[in-house]
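Pasting a structure below so you can have a look.
Shown here: the complex without one of its protein chains, the others still in place.
Now for chain A:
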Amino acid sequence: MTELQRLRDAFRTALDLPADATVDDLRYQDNEKWDSLAHMSLVATIEDEFSVMIDTDDVIGMSSFDEAVRILGKYGVDVK
């Protein structure tokens, strides 16, 4: 599985979305399921999936799928 597929799956798992849901355009609090609690589960899922430890500012700053891609890049995960 590619990094991109893994990240999409992490979003679907954490936000409790169906396996075929489109997640690439998701933004924090635009989607009704992505609130502060789901955000915590999302960060946990991403950390586990990619074996990274995300810094506080990046946890707070992860405001969209695109931002998650960018932030993961900082931790050496090239999502494409």
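The rule is short, and it goes like this: a contact is a pair of C-beta atoms (placed from the backbone, for glycine too) under 8 Å apart; a residue touches a chain by one contact, two chains touch by 3 or more; residues count from 1.
Keep in mind that, in the parts below, contacts and distances are computed from a predicted model.
This figure omits one chain of the complex; the name its UniProt record holds, of "Anti-anti-sigma factor", "AMP-dependent acyl-CoA synthetase", "ABC transporter permease" or "Glutamate transport system substrate-binding protein", is "AMP-dependent acyl-CoA synthetase". The omitted chain makes contact with chain A at the following residues, 16, 18, 33, 35-41, 43-44, 55-56, 59-61.
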